[in-house]
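A protein chain is absent from this complex, but the other protein chains hold their places.
By written order: A and B. Residues from 1 in each chain.
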Amino acid sequence: MAVLLRRGAPYLVLVLAAAAILFPFLWMILTSLKPETEIVRFPPKLFPDHFTLESYKNIWNRIPFLTLFKNSVIFSVGVTVVSLVFDSMAAFAFARLRFPGKDKAFVLILVALMIPVQVTMIPLFLMLNDWGWIDTFLGLMVPRATNAFGIFMLRQFFIGLPKELDESARMDGCSELRLYARIIIPLAKPAIASLAIFHLMYNWNDLMWPLIITTSKEMRTIPAGLALFMGQHVVEYGVLTAGVTISIAPLVIAFLCAQTYFVQGIAFTGLKE
Amino acid sequence: MISLKRRKFTPDRQTRAAIWFLLPSMVTLCLFVFWPIVDSFWLSFRHWNLMEAGREFIGFNNYRVLMQDERFWNSVYNTVYYTFGTVPLCIVASLGLALLCNAALRGLSVFKAIYFLPVITSFAVISIVWGFLMDPDIGLLTYYLNKIGLNMPDMLRSTTWAMPAVILVAIWKNVGFNLVILLAGLQGIPVSLYEAAKLDGANAFQRFWSVTLPSLRHTLLFVVIISVISSFQVFDQVYVMTRGGPLNTTETIVYYIYHQGFELLDMGYASSMAWLLFMVVFLITIVQLRLFRFDQTD
């Protein structure tokens, strides 16, 4: 009995926490399946009296979903891939290489995180405007090609890997590039997979940046499309919840795919050393 | 310092490699992050109305006005309140869940995916959902809690409870974020270490204290620093949930920056606020780095 309790208690906590987190989503999905007449009313109900897919049909008809989806994929996947490469390279230098001025340079990376985007947005916009990069994928993606957060995060993981790895590799005449690509990166898979998801999610959901940088509807991403259902005075709750449900689905799938990488890493491969 | 000097004598292979490894990110950061930051510093000494082309130099005037701006100090208070409300709770909760997840043999990926759901959902939507659930009159949650005799206060509309409500939702949203990072850290701890500890007869708590925590130090440091920095910059939550109200009780520094910069168009003043904020966050971060003895890279 006691054993059962000790085994079961962690699961109980996990399940309770999961329920607390899932509940609002359950509400959201069920709301997207309600007819508009049932969404705002008293007494409130969780389940719809009449299930309908009206909101989903509606969203398909009212915004160019495929274009938005395509742009979101190009933007967020592109940024994620490039940024992972650049971030991990810089993080590798900060964590595993010795060079003069390293600590100062690293503090500079932290500084980049501390200025709120609200004040750098306009100077940046003006600069891209001068360059003629507004409304292009170039303008949308290049400024995001690296990310101080990503550098910081990966550095913290790389630094935790045993130093002996480098020493033995270097002793074998291994180049720095090979050390980076062949030893450190594979060992940091869980961290890289996490960062990939963060980048993906951050750019997928970002509303402000794509809206500031693009001006034509051919360039817009999904959040900008969903914002069209939030009017100045009226929010169309049914269509909006349906849209959100569709738009987070790819991220959930991406997350589940990345799971396989989350569990690998030094915990297993490290033993082989 | 001393070690720095010593290194200078050997401009070795590693330094050359470092230059190449750092080059792409440094170029990008300099152009698109540092330059706008420098620009905003320059702007903080100017009068710049977004509507006008001129940017008159006014010395420390923005900063002087800032010192006497009651609403700014109110926003500082609210930001500190928010930070102390979210960061410790969120980190403890996510560390706890991460440990449980890590120990759980089954269903790990399902739990992790569930906890991560709020992270991948935008705040605009989250605020609408919670607005429907917490509404004091027609909210689903309020309705059922009332039925079982629990009276929910008028959360978002109350000058007392609005900030706790924002904090609660922020924790709900961010637990999954920290959890994923901490789990990645936990899974990076070699199993052999635990096995060795077990052989030494260490119990679960001792293993946590002597194996998990030290091994997780770098990850934990990262989570703490990032949480503090981002909660000092909290904006979205407040913008979509309360618009800084009621009576400015949830107005945070960045929300006030936004209000001055984009609603009243006084970008010069907004920039001076951003720089004051920066200096505070910078000091806090340095202290944190020292506390965690960041210079020691094992």
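Criterion: a contact is a pair of C-beta atoms (placed from the backbone, for glycine too) under 8 Å apart; a residue touches a chain by one contact, two chains touch by 3 or more.
Here is the rule we go by: contacts and distances are computed from a predicted model.
The subunit not displayed here is recorded in UniProt as "ABC transporter substrate-binding protein", chosen from "Iron complex outermembrane recepter protein", "Cytochrome c oxidase subunit 1", "Methylamine utilisation protein MauE domain-containing protein" or "ABC transporter substrate-binding protein". Considering the whole complex, the hidden chain is in touch with A, B.
When the missing chain is restored to the complex, the residue among B:34, B:262 or B:292 that touches it is B:262. Checked against the full complex, the candidates A:52, A:67 or A:136 give a single residue touching the omitted chain, namely A:136. In the full complex, chain B makes contact with the omitted chain through residues 49-53, 71, 131, 135-138, 146, 154, 157-159, 243, 245-248, 259, 262-265. With the whole complex as reference, residues 36-37, 39-42, 44, 62, 82, 121-122, 125-126, 129-130, 133-134, 136-138, 141, 177-178, 207-208, 211-212, 215-217, 224, 227-236 of chain A touch the missing chain.
Here is the rule we use: only the chains that are shown with their structure count from here on.
Centre to centre, using the average C-alpha position, chain A and chain B are separated by 15 Å.
Only residues 4, 7-8, 12-15, 17-19, 21-22, 24-26, 28-29, 31-37, 39-40, 43, 50, 96-97, 100-101, 103-104, 107-109, 111-122, 124-126, 128-130, 132-133, 137-140, 143, 172, 175-177, 180-181, 183-185, 187-192, 215, 217-219, 221-222, 225-226, 229, 233, 235, 254, 257-258, 261-262, 267, 270-271, 274-275, 277-278, 281-282, 285, 295, 297-298 of chain B touch chain A when the two sit together in their complex. Considering their complex, residues 10-11, 13-14, 17-18, 20-25, 27-28, 31, 40-46, 85-87, 89-90, 92-93, 95, 97-103, 105, 108-116, 118-124, 127, 142-146, 148-149, 151-153, 156-157, 159-161, 163, 176-177, 180, 187-188, 190-191, 193-194, 197-198, 201, 204-205, 207, 223, 227, 230, 235, 237, 240-241, 244, 248, 251-252, 255-256, 259, 262-263, 265-268, 270-271 of chain A touch chain B.
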